[in-house]
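Up next is subunit A:
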Amino acid sequence: MAVTGILLVLFLFAHMLGNLKIFVGQSSFDEYAHWLRALGTPILPETWFLWIQRFGLLAAVIGHIVAATVLAVRARRARPVRYAHRPKVQGSYAARTMRWGGVIIVLFVIYHILDLTTGHLNPIGDKSAPYGNVVADFAPDRWYVTAFYTLAILALGFHLRHGIYSALRTLGQQTADGERNARVIALGVAVVLCAGYLTVPFAVLTGLVT
Partner candidate 1 sequence: MTELFSVGDPIADTKAPDGPVETRWDRRRFSAKLVNPANKRKLSVIVVGTGLAGGSAAATLGELGYRVRSYCYQDSPRRAHSIAAQGGINAAKNYRNDGDSVHRLFYDTVKGGDFRSRESNVHRLAQVSVEIIDQCVAQGVPFAREYGGLLDTRSFGGAQVSRTFYARGQTGQQLLLGAYQALERQVAAGTVEMFTRHEMLELIVVDGRARGIVVRDMVTGEISTDLADAVVLASGGYGNVFFLSTNAKGCNVTATWRAHRKGALFANPCYTQIHPTCIPVSGDHQSKLTLMSESLRNDGRVWVPKKAGDDRAAADIPEDERDYYLERIYPAFGNLVPRDIASRAAKNVCDEGRGVGPGGLGVYLDFADAIGRLGRKAVEAKYGNLFEMYERITGEDPYEVPMRIYPAVHYTMGGLWVDYDLQATIPGLFVIGEANFSDHGANRLGASALMQGLADGYFVLPNTIGDYLAAGPFEKLTADHPDVARTRSDVEDRIAKLLAVDGDRTVDSFHRELGRIMWEYCGMERTDAGLRKAIDLIRGLRDEFWQRVRVPGDGEGLNQSLERAGRVADFFELAELMCIDALHRTESCGGHFRAESQTPEGEAERDDENFSYVAAWEFTGTGDAPVLHKEDLIFEYVHPTQRSYK
Partner candidate 2 sequence: MKLTLRIWRQNGRADKGRMVSYQLDDVSPDMSFLEMLDVLNERLTLEGEEPVAFDHDCREGICGMCGMVINGVAHGPERATTTCQLHMRHFKDGDTIDIEPWRARAFPVVKDLVVDRSAFDSIIQAGGYVSAPTGSAPDAHATPVPKANADAAFEAAACIGCGACVAACPNGSGMLFTAAKITHLGLLPQGQPERSSRVVDMVAAHDDAGFGGCTNAGECTTVCPKGIPLTTIGRLNRDFLKASAKRSDNA
């Protein structure tokens, strides 16, 4: 769980940095998309690296989901009779919503890939010019797309805040100070990622990026 989760976080960072190139300008962003495909070309055929990365990512996601499902099934089996009085949340809401948060994120990613990678759901859908796709996506009159992205990214933020904090403990963080640091790190990462991702749609929405 923790290992796959951390891989996913690494991807999220890389992806965010890529996305932020949008502020540098259209060509930079498009170049980046091309660069992604060309990466490793002398050694590997074009887009291979991308595909390797995609498989890695997919494996991580699947591993992650499988692990989450196994835990969920075990949990269900471990408590065959539910409480009549619904237990109060004593820990944190972020912790209680991990599973739902995960599902929302997956649904989002599917939509998102159909939107920006394959272009099927994108108003422009020009694969060679992602800049345009992105700008078109978050146009003010398509505010609902922005809203959906925002929601998904906030869900992601919650998932990450608890996820990272939790992963650190899973990997053996074991002191009271460490506990405090873990909380700060998790919150920090979640906020940075959320902010990083959210700037793009909002920049488009507000016309900062056209």
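A few remarks follow.
Here is the rule we use: a contact is a pair of C-beta atoms (placed from the backbone, for glycine too) under 8 Å apart; a residue touches a chain by one contact, two chains touch by 3 or more; residues count from 1.
With respect to how the candidates were assembled, all candidates are chains of the complex that A comes from, given by their letters.
Because the structure is predicted, anything quoted here is derived from the model rather than measured.
Candidates 1 or 2 all come from the same complex, and the one touching subunit A there is 2.
Of all residues in subunit A, only 1, 70-71, 74-75, 77-92, 95-96, 98, 162, 165-166, 168-176, 178-179 touch candidate 2 in the complex they form.
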